[in-house]
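Contents: one structure, followed by commentary.
Yeah, one chain of the complex is gone here, protein chain that is, but the others are all in their spots.
Coming up: subunit A.
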């Protein structure tokens, strides 16, 4: 019994090994970037400062996560909610509109979204969150629609015919069956936004984009690399976490 349990625990550990490894690497670099000073000096032999020190990397990482996380949670709520609303009998009229908006929005580059958000919302964290929310909304809406609409017509027919209410069909049939596709949409949305958030630094929202922008402005490649590597590692950590969350039932 205890042997089986420890074996199960080992398997669980294996299962989470990849995201865990990325996370460890991310935290190690966040906390100990100075250790790599020698390496970065090769990139910037002439600069006085090699490691970005205007803000603590851990604080930047936290702020980055906060922005992406807030935008992500809002996008999930709004996106899944909108897709559910337009697949109900009462909201069907809006389905083509929402569906088209969702696919059209995908063709917008994120920088453009941010550029359009600033004149309206000004500088700072809020416009960045709004921009991320808008951009992150679209893959979620589209995937939720595809997931719900893609359910076998016979399953839906049977669910109704057996006497399930609309709410029961949504909770017990539609959402569980669409979950893998919805989750894939959330994964795309969040991963893209981790990268997109960096652009927020140009409009005064301080996050892991700061070293990159500052590096570009001051001609310091080491700064750029430090920011980029941390953002990359964060994206990899989150993405591999989602990969493990995806249901694997055959």
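Here is the rule we use: contacts are C-beta pairs under 8 Å (C-beta built on N, C-alpha and C of every residue); 3 or more make two chains touch, one makes a residue touch a chain; residues count from 1.
One rule holds for everything that comes next: contacts and distances are computed from a predicted model.
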| item | value |
| --- | --- |
| "methylated-DNA--[protein]-cysteine S-methyltransferase", "Osmoprotectant transport system ATP-binding protein", "Iron transporter" or "Thioredoxin" - which is the UniProt name of the missing chain | "Osmoprotectant transport system ATP-binding protein" |
| Among A:33, A:102, A:137 or A:173, residue touching the chain not depicted | A:173 |
| Contacting the left-out chain in the complete assembly, out of A:24, A:97 or A:158 | A:158 |
| Subunit A, residues in touch with the chain not shown (by the definition above) | 152-165, 168, 172-173, 176-177, 249-250 |
